[in-house]
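With one protein chain withheld, the remaining protein chains of the complex are depicted in position.
Take a look at chain A:
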Amino acid sequence: MIQHLTSLPVLLPMLAGILLLMPPCGKNQSLRRFVSVTLSVVTFLISIVLLLKVQADGTQVYAIGDWSAPFGIVLVADPLSTLLTSLTALLGIVCVLYASAGDDAKGSFFHPLVHFLIFGVNGAFLTGDAFNLFVFFEVLLIASYALLMHGGDKKNTRAALQYVIMNLVGSAVFLIALGVLYGVLGTLNMADMAQKVGLLQGDDVYLAKIGGLLLLVVFALKGALLPLHLWLPNTYATAIPIVAALFAIMTKVGVYSMMRVYTLIFGDDAGELAHMAQDWLWWLALATIVMGAVGVLASQDLRKLIANLVIVSVGTLVALVTVQTVEASSAAIYYLVHSTLVTAALFILADLIGRQRGKVADRITVGTPVSQPKLLGTCFIIAAVAVIGMPPLSGFIGKVWLLKSTVNYEYSFIFWPLYLLASLAVLFAVSKAGSTVFWHHQTKFEGKVTDNRSPERIQQERVQPAELAALLILIVSAPLMSIFAGPLSEYAIDAATQLHDFNNNINIILSGDQ
């Protein structure tokens, strides 16, 4: 079994999806929930085991069908990809656990779809083959589309439709890009492509450039980089929040692909094509941060606010990726994990808050107070402090790190002010939102509020144990990521170092040398 470990974070979710469609899980809801949660935990544990193995033994290459690279498809488990599969699996646990409290019954096939989505995401993280990446993009796209419609209404279906059409166009562009690249390079394995790109002569260089730029368009669309981010705010804000929480990882797939493709294929050793479009990406990333900050200030409900926070974090991540140094990439890796977890936590909180506030839901306005102010308020403060990037939680370390890693970069004089002003906007908007939602009540008299909801209703709206567990998994990660910042930083730096080690990557993947 152990030699197949590398394939398990991909295959297990798929198996889970299948099992959940089959009898006896297909009909029996409580059994389905149990199996779904159990399997998500198993996926997570397996991912962690793989991560530890990679740490101990170095990068693992798994040749599917025993066809070695570049002819067959290989899965490549290195510190970065295993970190991300573990993160995805963790989000998976949170998602199915939370939904088991009732959200999963709002539509059909929730649990299998979540596992299929994880299948797609993990596949995209682990694959070393460009066309296989396309396939996994398709898997996660179709699964995410189905999940977007879960429990949906008119507004949500409309946003989901835009999402799927944009992404279908994206898929077409992806195919064209792969066709062009295959036409020039004659191979699809990313390491092999990287090797061949450096050897291109004459006009072939420009054809490869076309392929590379088109790939970038696709990743930018997935990652929601300006101006291809427009689909995101509405999509995330109208999806049911637990799905939006799971989607916290989706933009990261785009960013991750950028990281991979633009350090490996079009990295330092790509000859004329080294770091192409880096300037463009940099400015677009900065514009994305600004756009996200403007959106954060403009948001009138919590979910929209969080969706815009996602955009800010995407801009920040892409900016870091563009810098193309080990320091910046390691900061990006830490920030990526942090922002994924905290965004997911916020989406869940927005759901719980919205549910307990009745008609006003999660709108940032005067309204009915939540019925569990202590619990939700505390969690909100923790998540808010983390997302704003204030001490003592993970956001603070991310912030310090990313600033530190760009201190000598030539364009930091513009990045720093923009980023810090965006942080200030986030600080203002989030604290304003929190104080309005928790403290600004319709009827106020010395803190006592008359509540005309029936006790049964309030009981119903209370946070269920499964929901609380899911929420806490995310909430405690913020202090934990700060307390264990020492080992985590070591890990991130290690992952970034390997990401940038071109020759080593090529050797490991193409010859299986480890």
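To be clear about the criterion, a residue touches a chain if its C-beta (ideal position, glycine included) is under 8 Å from a C-beta of that chain, and two chains touch if they have at least 3 such contacts; residues count from 1.
Methods note: contacts and distances are computed from a predicted model.
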Hidden subunit of the complex - UniProt protein name among "Monovalent cation/H+ antiporter subunit A", "Oxidoreductase", "Xanthine dehydrogenase family protein subunit M" or "Electron transfer flavoprotein subunit beta": "Monovalent cation/H+ antiporter subunit A"
Absent-chain contact - pick from A:V37, A:V54, A:M149 or A:V387: A:M149
Per the touch definition above, residue among A:T251, A:T288, A:S329 or A:S423 touching the missing chain: A:S423
Residue numbers in chain A that touch the chain omitted from display: 1, 3-4, 7, 11, 14-15, 17-18, 21-23, 26, 62-67, 70-73, 107-109, 112-113, 116, 119-120, 123, 131-132, 135-136, 138-139, 142-143, 145-146, 149-150, 157-158, 161-162, 165-166, 169-170, 173, 176, 179-180, 182-188, 192, 202-204, 206-207, 209-210, 213-214, 216-217, 220-221, 227-228, 230-231, 233-234, 291, 294-295, 297-298, 300, 385, 388, 390-392, 396-397, 399-401, 403-404, 407-408, 416, 420, 423-424, 427-428, 431-432, 435-436, 438-441, 444-447, 485-486, 489-490, 493
